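All remarks here apply to the structure that follows.
As you look at this complex, bear in mind that one protein chain is not there, while each of the others sits in place.
Going in written order, the chains are labelled A and B, and every chain counts its residues from 1.
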Amino acid sequence: MRGYSIYLLGRLSQFVLVVFIGINIAFIVTHATPIDPVEQSIAAATQFGSTNPEAVALMRQSLKELYGLQGGLWDQYVTFWKRVSVGDFGPSLSAFPTPVRVLIARALPWTVGLLLVSTVISWILGNLLGGLAGYYRNNKVLWLAGIVAMAFHPIPYYIVAFVLLILFGFVWPVLPISGGFTMNMKPAFELTFIASLFKHSILPVLSLVLAGLGGWFMGMRSLVSNIVTEDYVTYAELGGVDSRRILASYVMRNALVPQVTGLAMSLGAIFTGAIITEQVFGYPGLGTLLVSAVHAGDYSLVLGITSVSVVAVSVAVLAVDLFYPFLDPRVRTTG
Amino acid sequence: MMFTIFRDLFRSRGAFAAGVVLLAFVLLIAAASLVSPYPPNDSFVVAPDLAPSWPPVLGTTSRGQDVFWQLTFAIRNTLLFGFIVALVSRIIALVVGLVSGYAGGFTDRVLMSINDTFIVIPLFPILVLFYFVMRERMSWTLLALAMACLGWAYDARLIRSLAMSLRTREFTDTALFSGMNTRQILTQEHMPYVLPIVFSTTMNNINWSIGLEVTLSVLGFTDINTPTIGVMIYWANQHTAMVAGIWWWIFFPVLLVVITFIGLFLLAVSMNEYIDPRSRLSRVAT
Partner (left out) sequence: MRVWRIIAVVTLALIGTVSVHAEESVSDLPRNETLIVENPEGTIKNAGWFNIWAINAGGQSTGLHQLALDTFWFIDPERGLDGIWDNSLAADKPLYNADFTRMTVQLRKGIYWSDGIEFSADDVVYTIQTHLKTNGLRWSAPIQINVDSISAADRYTVVFKLKKPNSRFHALFTVRWNAMWMMPKHVFEKAGDPLRFAFDPPVTLGAYVLHGYDPNGKWFIWKLRGDWQRTSIGRFGKPGPKYVVYLDPGPPDKRVIAQLNHQLDIVHDTSPEGMFTLVKQSKSSHGWFKAFPYAHPDPTLPAVIFNHQLDLFKNRDVRWALALLIDIRAVSLASYRGAATISAIGVPPTGSHPEVYHAPLEGWLREFELDTGKRRIRPYEPAVGRQIAEMNRAAMGDQIPADPIQIARAFGSGWWKADPQAAQELLEKAGFAKRADKWVTPDGKPFSIRIMVEGESRPVMTRAGSMIAQQWRQFGIDASTVVAQGNMFDRRNAGDFEVFIGWSVETWGGHPDLSFFLDSWHSQFVVPPGKPQPPRNWQRWSHPDLDRIIDRIRKTAFDDPRGLELGREYVKLTVREMPTIPLMSYNVFTAVDETHWTGYPSAEQPYANPVPNWANSRYMMVRLKPRQ
């Protein structure tokens, strides 16, 4: 166990280092944007009106002070880390003075809920079908399912989402195509709200599952078809073990190991949001927030969202590394 | 048993043949761009919104362009783009993954830290920033290189985990004891096991880069002067083609992408079976 503790320590320090570097890169990237939040605010405020040019100059000065953009880059960097250490990302520059943390907290549950459900469903379905297809090579139905999964996989997600929208929102309008829940409903722990939540999530989840299924399917199938030729499988078959048992305990169990890695990574990537899904289905979440923040040059908000995603993905990668030895006994850390 | 092997072989050769045919078809269309009667960026050179018929075999767009000739340029640019991204990122992923998985220890730790940083970097803000900074000087090759640099990390990890499990296998020790150096072991012993994974990740990578290109185009962060599949969808969107009933503007580019992918897949699957030492053995036996 001592070898593992050393490995753990090393791995944890790697984690901290990566998070630190990642957030720093995010800081540089967001502050290097040529979009000036003050100019964006002014443009939005004077867009339709008839504003005296002198007034605009005065406005610019006031906004710079208000948004705290007076100091140089180093000052802003120091302020940023001071704030982050207490979990505060500062006020949003395009929705001043609402704190970034509040905006993210509002959108986060939607993104996490949607993507968690979709990722897990497509993982389970994809691996199940892929495993079966890889093992029962001669089954026509599974072979056909493989072709269908393959055909769907490369279709750009935007098209898949939109076609579903048109099919179920227009041609056969049975499902709602906008929003996270019915309009004029107050979010509460009642059956009507939960039913509405469920109905509004069907199309987004369906589109994400259809888009993600193919990848898991093909990965699992190729892994399984590799394992099927292993000696121990042939031995078990010859030994008369029930084929379903072979599939479950021998083949899938081993094939799933890299797929679990993939799942952890995908779960970490959830926090980048599903921008196209939110756009097409009008679904609330981090994606829309991120895009509108980028357009408004709102450094604080973009930085907040990307920091959350950096931490989430790092945790996922860490978790994979720490648990991989337990999943695959062949890989043990040497002392 | 013999019958099963025969059938597998047939199927794999059939898959190979089918894959070659599909890809050749796609490449032919891409090559047709060299003889296009219309310059790729001009609009209103034919009557707009015509349904597929003769001569506009795939119809015309709302911008007055022939869908077929646009598609030749689009698929050519998209394939070039996907190919560059895949090639560059595979090379990086292979090198990093194999070295890291085999060497272990400090090298592994350093390489994985770099790798993790690349995995962790938020893709979208970086690409958007890249787009803003490059602006007029932005070219598809530059974007391809940028995406290649961002797309190797995940696959490197995959290769690394495979390399790690290969290292513990008996034949590795055998090779080591028989005096092969690291480079020889990596290229001659491990590569054949790794290549099938590399092929399937290549396909995924091409798919990913095309998907990302389409996403960026749909959101508008793109150079609209060069036709690619993503740019075609961008323009179709601008003209609300789906709702206006101009389905051919979207259907044919998507169909071509699907054909490309299926072709690549068939090729990859049949080549996997050919290269994988274990299936080779099972074919030789009896």
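Following the convention adopted for this analysis, a contact is a pair of C-beta atoms (placed from the backbone, for glycine too) under 8 Å apart; a residue touches a chain by one contact, two chains touch by 3 or more.
Since the model is a prediction, treat every value here as computed from it, not as a measurement.
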Chain not shown: contacting residue from A:G134, A:P154 or A:G180: A:G180
Option from B:S100, B:S161 or B:T222 whose C-beta touches the chain left out: B:T222
Contact with the hidden chain (one of A:I6, A:I28 or A:L58): A:L58
Chain B, residues in touch with the chain not shown (by the definition above): 41-44, 62-63, 128, 131-132, 135-136, 219-225, 234, 237-246
Touching residues on chain A - with respect to the absent chain: 34-36, 39-41, 43-46, 48-63, 65-66, 92, 94-98, 103, 106-107, 110, 128, 162, 165-166, 169-170, 173-180, 182-187, 195, 198-199, 202, 279-282, 284, 288-289, 292, 294-295, 297
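Just so it is clear, only the chains that are shown with their structure count from here on.
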Complex contacts: residues of chain A adjacent to chain B: 10, 14, 17-19, 21-22, 25-26, 29-30, 32-35, 137, 147, 150-151, 153-159, 162, 166, 215, 218-219, 222, 226, 229-230, 258, 261, 265, 272, 275-276, 290-291, 294, 302, 305-306, 309-310, 313-314, 317, 324, 328, 330-331, 334
Residue numbers on chain B that touch chain A, as the complex places them: 8, 104, 109, 112-113, 116-117, 119-126, 128-129, 132-133, 154, 157-158, 161-162, 164-165, 168, 196-197, 200, 204, 207, 210-211, 214-215, 218-219, 229-230, 233, 242-243, 250, 254, 257-258, 260-262, 265, 269, 272, 276, 278-279, 282
